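Heads up, one of the protein chains got dropped from this complex, but the rest are sitting where they should.
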C-alpha cells in the first residue's frame, strides 16, 4: 500500500479493497463504486458504502477457508468511485453505463458496488448492449423492486428491476429472497419474471438452467436478515442467513458465466457496529474468489 | 395522508400507522399508543415506540405475502397516543383502562402499543370487567414478570403478569418464550400459570384449548432474540427467531377470539439501525391482518 | 392535540409544530415542510428536519421571554410536509412553487422548513411571480451558494443563491455570515449581490434600506457556529452565536415586510443530542412571534 | 483504588468520584447519587448521571489551576447511589430526604448528584427541617420550574421550584439564568421569588445579601448553553458559558454558608462525546474545592 | 450493595458483577478485569468491557433456568480491574501473570475478563508454571490467532495463540469456531494444534479426551455470529449461535477440570444497543454456575 521515494519519504498509494490492487490493464475484474442514493425514499446513506467497504476490508483476511483459495490469486483492480451528480438520476446512470461499457469492451468483468439499487440499471444496460437477448439477470433481494413508478418517477430504487425486466424481455429475470412488495408487483412477476418468495430455494435449478448464458448478477444485501445486516435503508425482517447467502453467491459466481455483477444497498452509517460492512466485505471476497 | 383546501393549499393530516386511517366510528380495531416507561429499572425509552413505529411503518408495504392479504382491507383506526402522566403509575394505568374500556364498549378491539409492559395491566382490567372469568391471557415474553414486588413496588414492569394472573385467577395465563426470572418466579408459575420455557413449543395445543374463550394477547417483543431485536430495555440472549414469532402471532390472532391485544417494550432509541422498529412494525402488520 | 369521540374514544389529531394549530383558512402564516435533500453532496439527512422539529417543539414553551409575547397569540397553521419526489429536482421544485403560490395567493405568508437549501428556489419563484422586481432577498448562511454549477448541475444546494440572484436581478440579494466559498464566488458576489463576510455586521443598515420592500428571508442554519448547531450536512467552524442570530431574526421578521420565509439545512440525525433541533425550533418560534 | 490481600490478590474497592474517598465518618461533605428520572416528560436518562460522572472523573486532574487548590485536600466521601423506586415519586423523595437528613444531622454537608430536578425537593426538605425559616435557596437553571402542576401532577421536574418556594416562604428563592417558562410562571416569580432572566447578572449582590444565612444551592446544568452541555433532557439555546458558570459556583460555594447542594439533569447518554459529562465533573470539582 | 453507617448514612460498596460479592478469602473463583487493548489493530475499545459487564450484569437474573441453579450458590469474588500500563505490552502481561499466579497459589480459579485476546498469554503463563506439561488449552474464537508476528511484533492479539501453543507444546491446544486466518496459519495449525473450522463440532470428543487434565479455557466472544455479538473489534460473519455457545461453555466448564478461564474481545462501545454486553454477561453467568 505504500512506496518509498528515493529521498526515503514514505508515500501511500490509493486505498483499495484488500488484495484488489492489480493495475487496470492486467485485471480480469474491474471493481468500481457507484456512490449514488438520490432516489432513496426512506433513509439515504448507501452512497458511503464503497469507501466504507474499502476501509474495513483491511480487517478481513484475503484467504477464504470456505473455498480454500486466496483473493491474492485473482486479478482484480479496484478502480475507485465514479463521481456521480447527486440529484441528477439520468446523468448518473449514463456515467455508470459508460464505465461498465468500457470495462466490458476491454474484455473484463464490471463489478459495481452501490449505492442504491437503481445503479444496476446503468450497468445492466451496458451489458445488454454487448451481450444482447441472451443476457439473463439473477436478482437476490428482499423487495420485488417491480413498481411501475414511485411518486410519479419511472427510474427509482423501487422500480429498477421492472425497468431491467422490460429491457431484457419476459422471463429473463430470476428473483430470489423476495418478501416485500405490493400485491400488484407479485402479480406482475407471475407474468414477466421468475420469482422465488422468502428464500433461496430453487437456486440450484436456476443455475442448471442458466449454464451457458451470459448472466448479470445483482445482489441487494437487504436480502440478508436484518439481524445480520441492519445497516441498510429499509431493513425487512425474515431474511436469509449469512451462511445461506454465502453458499448461494459462491454457486452463482463459480458456476455461471457472469458478465457483470453488483452488490448494493449497504448504508454503513446505519450500523455503527460495523457488522453490516463486515458482512458486505466478506460476501464480496467470496464472490471475487469464486468468479 | 394529505388534503388540498379550496385555496389549493396542501394540508397534511395526522401521521398514522400505515393503512390504519379509517375513521374511529367505522373501525373494527382501535390502535392506540401508551407512551409510558416510568417503572423501567434499567434503560427507559419505550415511551418513544408508538411514534417511531408510525413513522417507520411507511417503509413497509401494506400487503403481506405471508398471508396473501392486505392491511388496506382491514378496518383499523390509529387513534394516536394517550397523554399519560409520567411518574404517576396509577393515574397512567387508569387512563389506559378508560381508553380500552371505551373501545371495548363500542364493540371494537383495543390494540395498544407500549410503552413498558406494565401498561398491559390497565388494558387487561378493562377487558376483564367486560368479559369476566372466561377471559384468558396469552403472554409471550423473555421474562416471567411474576415478581411479587420490585424495590417494594407492587405495580411495575417486573410484576405485571403476576398482577394480571391474580386478577384473572389461577391457570388462566399461558406464558411462552420465558428464559429469565428468579427461581421463585418459576416456582410461582408452576402453581398459578402455564409456563413454557425458552421457546414457543406448546402453542398449537394452547390455541386448541382456548378456542371459544375471549383471549387477551400481550406480546413483549423482547421474546425475540436480541440479534433480531436489540432495541429493547433488557435484551435477553437466546430468544425466538423472527419467523417463529411471526408464525405464532398469525396463529393466535387468526384462530382465536382476541378481545384485546398489545405489543410492548420496543425502545427505538437503543437500536439506531431501525431494524428493531422494522421488526415491530412488520409483526404488528401481520397481527392486524390476521385479526 | 386530541379529541374524544362520542363513544369516549380518545383520538389524536396531526402532530403540528407547537401552537401552530390554527385551521388553514384562519391562518396568517402557513408553515410547511419541504423534505428534500437529493442534491446534498456531502451528507444527506435534512429531509428529516421538519418532522423532527415538530416533535421536539413540544419540549419548548410557547412564550418568549425575549419578546414577552406568546406564539399562542399568532395565527399560524402547520400544513405538514409536502410529498416530494426524491431524485427528481425539477419536479420537486415545481411542487414547492405551487404550494408557496397557493399560500401567497390566499394572502398569507409561506414559511417553509427545509430540506436542503435548494428548496428556497421554488418558494422564491412563487413570491417573485407575485411581487415582481421589488422583491428583495435576505440570505444568512455560512456558504456563498453562488457557484454556477456543481458537477455539471445547475440546480443544486451550492448554486441556489446564484440562481436566485439571477432571477431577482443584480444587487437585490443581501448575504450575511458568509465564511466559505470559492474565490470566484466571492468575486461574483462583488458585482451581483451585497455580501457581508463572517458575521451579521451591517444588518441594521440593510434593514433600514429595505423598509417598504417586499422581502423574502432565507436562513441557512449552518450560519450558526457548529458548537451551537452541529446537526447539519456541512458544518463550517467560526460561525455566529445563537444570541446574535436570534437578535437578527427578530429584527428582520419584526421590522420588515416579509412576504416569504424559510429555514433550511438542519440534519437532525447528525446531532443525536437534539441540541441542533432545539436551536432550530427556538429560532423558528422567535421568527413566528416576530412576524 | 485497590488493595492487595495477604495472598497477593489485588482487589479493587468501590468506584468513587476522583479524590472523594474519605471514610464517611471523617468526611465534611457527603456526596451521593439520586438516580431518579421518572417524571422526565421529554427524554429520560439523567438517572445514569452519577455513575457516569464517577467513571469519567478519573480523566480529570484533582488539582484546580483556577483556585490553585487540590481536591485531595478536602474531606469528601462519595457514598454512592441511593436505590430509588422508579415510578414511585413520593417514596423516592422520602428516601432522598432520609439520606440528606442523616448527613445534616451528622454535621456534614449533603451534596447530591441527580437525576432529574425533582430530587432537589427531598434534600431541601431535610435541610429545611434542620435550618428552618432562615434557609435560602439559590437556583441556577434554564427553566423556571415554577408550574403549579404538569399533566395534573404536583411533584414533577417542571414544578419542583414552585414546591420549594412554597415550602421556604416568599422571596427566599433566588433564580438565575432563566430563559424558558410559561408567561404565568414568570408572573408568579415576580411575586414569590427573585428571578434573574437569561444570565447570572445580579449574582454578586445576591451573595452579599445572603451572607450569614444557611443556603441550599441547586444547579440545573442545563443553565449552560447547549453548545457546552448538550447532554441534557431539554436543551435550551442561549445559555451561559462554562467560564461564567464556573466563576459563579466558586463564588457561591466559596463565600456563602452552604448547608446543602445539588447538581442535576446531566443525561450522559444524550452526548456520546462525553463533553457534557466532563463539564459536569469539572464544575463539581470546583464546587467541592470551593466549599 | 450498600451499607448504613451508625449515623444512618447509606454508603455504597464497590460495583461488582452480580452475585460475585464473596470476600476474596472465601471465594473459589476470582474474577478480575484486564482492561488492555493496546495492540488492537483495527478498532480498540475492549478495555471498557469488564466495567460495562459489571454495570449491565444487574439487568440479569442470578438464576439460570438452563442449569436450574443460582449464581448466589457459588463462591465468586469479583476483584475488580487490574491497573495496566497502556502501550506497554510486556509490563501489562507481567501484571496479569502476577495476579493469576496469586489466585492459583491460593487454590482458587482465576477467571479473567479482557481486554483484547493478548491478555490470555499472561494468565496462561501463570497456570503453566503451576500445572506444567499436563496443561491443555481450549480456544473458541473466530480467528486462528496463530500468526508468527504482526507488523513485526511478536506479542499481539493476532499471534497470541501461537505463543500459547509454543509455550504448552505441540497438540495441546484445541481450537473451535475458527473461520478466519491466513492460509499459513491454517497450515501451522495442522501440525501444532487441533483446529475445528467454522463451528463447535468435535467438542464432545475433545471433552472426553481431556477429562482428568488441567485445562485453561479461553473464549474469544467473536466466535459468536455478529448478529448476536456485533460489539467486537473485528466482527466476522458466519459464526456460532448463542444457544450453541451456551451449551458448549456449560459442557466445558461443567465437565472438565478448569484451572483458569477467560472471556475476551467485547468492545461495548461498538454496540450501543447493549445486546453484546448482555450476551457476554449471560455467558459469563452460565460459565460461573457450571464451574
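We just call them A, B, C, D and E in the order they show up, numbering each chain from 1.
Throughout what follows, a contact is a pair of C-beta atoms (placed from the backbone, for glycine too) under 8 Å apart; a residue touches a chain by one contact, two chains touch by 3 or more.
The shown structure was predicted, so the numbers you read here are calculated from the model rather than taken from an experiment.
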Chains in view touching the one left out: A, C, D, E
Sole contact to the chain not displayed, among E:156, E:175 or E:234: E:156
Given C:62, C:120, C:159 or C:272, the correct residue touching the omitted chain is C:272
Using the touch rule from the top, list residues of chain A that touch the missing partner. 1-2, 5, 7-15, 24-25, 30, 32, 51, 55, 77, 79-83, 98-99, 102-103, 105-106, 272
Touching the missing chain, which residues of chain E? 37-41, 44-45, 47, 83-89, 91, 150-153, 155-156
Even though one chain is hidden, which residues of chain C still touch it in the full complex? 41-43, 178-183, 186, 197-198, 225-228, 230-231, 234-238, 270-272, 276
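FYI, only the chains that are shown with their structure count from here on.
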What does the chain connectivity look like after leaving out chain B? one piece
Roughly how big is the turn, in degrees to the nearest 5, that lines up chain A with chain E by CA atoms? 120
Given over half shared residue numbers means same and under half means different, the chain B/chain D interface is same
Among the chain pairs C-D, D-E or B-D, which one reproduces the interface of A-B, with more than half of its contact pairs identical by residue number? C-D
Note the residues in chain A that touch 2 or more other chains, in rising order. 41, 225, 227-228, 271-272
Tell me the shape of the graph of touching chains, choosing from line, ring, star, complete and other. other
Chain pairs in mutual contact under the definition given at the outset: A-B, A-C, A-E, B-C, B-D, B-E, C-D, D-E
